[in-house]
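Right, I'll just put the structure down here and ask away after.
With one protein chain removed, the remaining protein chains of the complex are shown where they sit.
Showing chain A:
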Amino acid sequence: MATLSGLSRLTRLRPRPRFGTPRPASDSAALPGGRSMGLLYPDHIPTSPLQKMLLAAGAACMALYDPYRHDMVAVLGETTGHQALQALRDRMRRDPEGAQILQERPRIQLSTLNLNKLRTLPEGSFGREYVHFLDVNRVSPDTRAPTRFVDDEELAYVIQRYREVHDLLHTLLGMPTTILGEIVVKWFEAIQTGLPMCALGAAFGPLRLSAKKLKVLVSDLIPWAVQNGQNSRCVLNLYYEQRWEQPIRALREELGITPPPTVHTGLTKSLKL
């Protein structure tokens, strides 16, 4: 019976309402199944600690089993990232630009970006390079799923911002969207954000690589990514939307990102520096 009461603690939903945050009107009656928490943001799905544990475990297994399930990687990030997100949010608050981002909550989506305008920017500017990256790798800024399992409205924004900044990191680091490129970016992000999902992706991603690529990764790319991750400013503290015209070299210097090591194997579609 002791385990059963302990279990009931794990299955209860604990809301973390923020003072002053508007709570959307929704079904907040206490119902069996634990839907006693109101929704904190539009796509919010309140989950108990037990559900988070099960989700994290299931998502990790499914992501390893089927690497195309990007939604599982996202779920893993949301369910395991609470402490890291809190630390990130605090770092953002301490930085003036980061605090502005938290205040204004900008979003990087097709509806808010003007890609054609970015295309008209001069070569070598950050905005131009970003659009070039999107075109070459054939990705769109709208492929990020909304946050669902984070039980704090501000932290939900922080993780959403992290996801939307991911493509910008590819641009800044000069990494394509190949598996090798993704792993390098994951190492960088793991050092920068401390999110367990990044660390897991960084650790388990290389398992599926060939020996040749693995060698390149371990000898050149990972040390470079780690060094840059440690030395550079927190990447979430940049208001990228205000920096499209800035030359990318200047931006990299400001962040403290060094040019990537020149490797000739496995990096197709690599960007010019």
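FYI, a residue touches a chain if its C-beta (ideal position, glycine included) is under 8 Å from a C-beta of that chain, and two chains touch if they have at least 3 such contacts; residues count from 1.
We adopt the following convention: contacts and distances are computed from a predicted model.
Novice: Leaving aside the chains you can see, what is the UniProt protein name of the one that's missing? Options: "2-methoxy-6-polyprenyl-1,4-benzoquinol methylase, mitochondrial", "AP-4 complex subunit epsilon isoform X2", "glutathione transferase" or "glutaminase".
Specialist: "2-methoxy-6-polyprenyl-1,4-benzoquinol methylase, mitochondrial"
Novice: Can you work out which residue in A:45, A:87 or A:179 touches the chain that's missing from view?
Specialist: Answer from the full complex: A:45 touches the omitted chain.
Novice: Going by the touch rule given at the top, which residues of chain A touch the chain that is not shown?
Specialist: Chain A touches the missing chain through residues 4, 7, 11, 27, 31-35, 45, 48, 50-51, 54-55, 58-59, 61-62, 69, 71-72, 75, 148.
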